[in-house]
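A protein chain is absent from this complex, but the other protein chains hold their places.
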Amino acid sequence: MSTLHTISKSPKSHLLRECLPLVDKGDGILFIEDGVYYCANNKLSDDFESDITWYGLKEDLNARGLELDDIKAIQIINYKNFVEICEEFDKVISWF
Amino acid sequence: MSTLHTISKSPKSHLLRECLPLVDKGDGILFIEDGVYYCANNKLSDDFESDITWYGLKEDLNARGLELDDIKAIQIINYKNFVEICEEFDKVISWF
Amino acid sequence: MKFTIVVYAAPYSSQAAATAFNFSKTLLDEGHEIYRLFFFSDGAHNTNKIARVPQDEINLQASWDELIRDYDLDSAVCVSSAIKRGIVDEQEAERHELSTVSLFKSSEIAGLGQLIDAAINSDRLLNFG
Amino acid sequence: MKFTIVVYAAPYSSQAAATAFNFSKTLLDEGHEIYRLFFFSDGAHNTNKIARVPQDEINLQASWDELIRDYDLDSAVCVSSAIKRGIVDEQEAERHELSTVSLFKSSEIAGLGQLIDAAINSDRLLNFG
Amino acid sequence: MNKLQKQTFTFISRTAPYGSNRPQLCLDTALAAAVFEQQVNYVFMEDGVYQLLKNQDAKAIHTKTIGKTLETLDLYGIENTYVCNESLESRGLSLGDLVIKPKLTKGDELKTVLNSSDTVINL
Partner (left out) sequence: MNKLQKQTFTFISRTAPYGSNRPQLCLDTALAAAVFEQQVNYVFMEDGVYQLLKNQDAKAIHTKTIGKTLETLDLYGIENTYVCNESLESRGLSLGDLVIKPKLTKGDELKTVLNSSDTVINL
């Protein structure tokens, strides 16, 4: 059973730290809304583990003026892809 | 000009750390709502500086089952006192 | 694939209700199905038909109503969330002796059993708050 | 002493609106004055007259209404916050061709100038959100 | 309602009581799941552990005391309760401070709980 975790608050919320102990190998983490600021911080992206797939929602990144080039470990996806990956994972857990 | 600062979110919010750089000598800090959990944590109360007056709202402490004896540096006040200290300080800044 | 979308947030004060709407619209555009929309807590405010919004902004309540009607969706509002927030249909207005109906006809007042049922009978349940 | 109370939060989903109410009631009991209540953003939901609440719980909207009438308070709801949240008085209902009025008679639709005025003319301004 | 198969629901309650209604929403939904005879796991994490403190009394703030309801979770058919050890410790709390005795768990055990769940409500 793989899980897609969505995170929708800025790093100030520490939601990533809260969620990581419950994230399994093969799970995915998608940053949406103010969660996309996790993608902006280089210090944070060093922590992004490679046995998890990392996603950032394009529409929310664009709105906030976050440059996509800086983000290496993270796949930038749009709403259509958001729906697609909900199919790929077995369930979705929302962190807000 | 002295200021009363109210903090109404739990320590997870890091509101105290946010607010402290803007708190002056002679100011007061009042914990209300989930802010009263700041009163519960011994580690935190070591940080409570003595040139600031610290308050916790009784009604919110009681609701949450927080024992008042543990809290030395903090004055426990009720709503009536809350109104009174708003008079004593020159203005109120809310942190939420 | 059958989705259930649970909305906990009021429109306008946070982005969550708008995200839920965009996600719902996209999945329907992509040929998926919504088993049920469930509006819970402040999410109930999304079903208020009284709201009006300036022309250069999105009317999220009206957008939900349109989406629900266009796709003939099952849209449920938690009864205890709704009544205390002033969201009532004709039946609840009558029961509580209120002269006004504020719930869009496209949504129905429902109990939490409808949320459990939706979780069981959907392939995916997504929470937006 | 003259207070102005600004409420940003909806009732029930967070404690802030209840805290604002308790504080307001206490200061009036103590003989102080409220220059103005100002309901802003989701705080507008506090002025909705349609809500009903189970008997063992507090109806916060009705409690505000009662307090405002008992003390003949000046109570203002931010116009742009209110309309998009379905809070309308008779005039706004007419203007927007709505058949229902949802705002308690005890509160008035107002602009942000009323908040600035209140800050200037009060001894203390408190924000609850 | 359509067919009601028996599924596993896990509720993660991560927020403090009274400041928001999230603990109550989480609880109400879990109780509904139990009424419909679903398998229910209930996890207290982060500030959610504060819901279990003894001596709560929310009369003064005109609210229901959630700790009282949580005391009787098992009567409602919710027996699989978990509390995150790290969340307790970092708040200077231990099982003795709580109104019930949930299973003390760490990250890996919770992963297993989540993996065996069909639906997770995370408030």
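In this document, chain identifiers A, B, C, D and E correspond to the written order of the chains, with residue numbering beginning at 1 in each.
Assume contacts are C-beta pairs under 8 Å (C-beta built on N, C-alpha and C of every residue); 3 or more make two chains touch, one makes a residue touch a chain.
As the structure is a prediction and not an experimental result, all values here were calculated from the model.
> Since one chain is left out of the picture, which of the remaining chains does it touch in the full complex?
It touches the following shown chains in the full complex: A, B, C, D.
> Among the options D:3, D:23, D:40 or D:104, which residue touches the chain absent from this view?
That would be D:40, which touches the missing chain.
> Pick out the residues on chain C that sit against the missing chain.
12-15, 18, 22, 56-58
> Which parts of chain A face the unshown chain closely enough to count as touching?
8-10, 12, 33-34, 37, 40-43, 58-60, 62-67
> In the whole complex, what residues of chain B lie against the chain that is missing from view?
That gives, for chain B, the contact residues 1, 3, 18, 21-24, 91, 93-95.
We take it that only the chains that are shown with their structure count from here on.
> Which chain maximises the distance between its CA centroid and that of chain E?
D
> More contacting C-beta pairs: D-E or A-C?
Contact tally favours A-C.
> Where the centres are mean C-alpha positions, what is the separation of chain A from chain E, in Å?
Centre-to-centre distance between chain A and chain E: 26 Å.
> How big is the gap, in whole Å, between where the Cα atoms of chain A centre and where those of chain B centre?
Chain centres of chain A and chain B, defined by C-alpha means, are spaced 35 Å apart.
> Please list all residues of chain B that touch 2 or more other chains.
In chain B, the residues touching two or more other chains are 8, 12, 33-34, 59.
> Provide the list of chain D residues touching at least two other chains, using ranges where the numbers run on.
Residues 12-13, 15, 22, 57.
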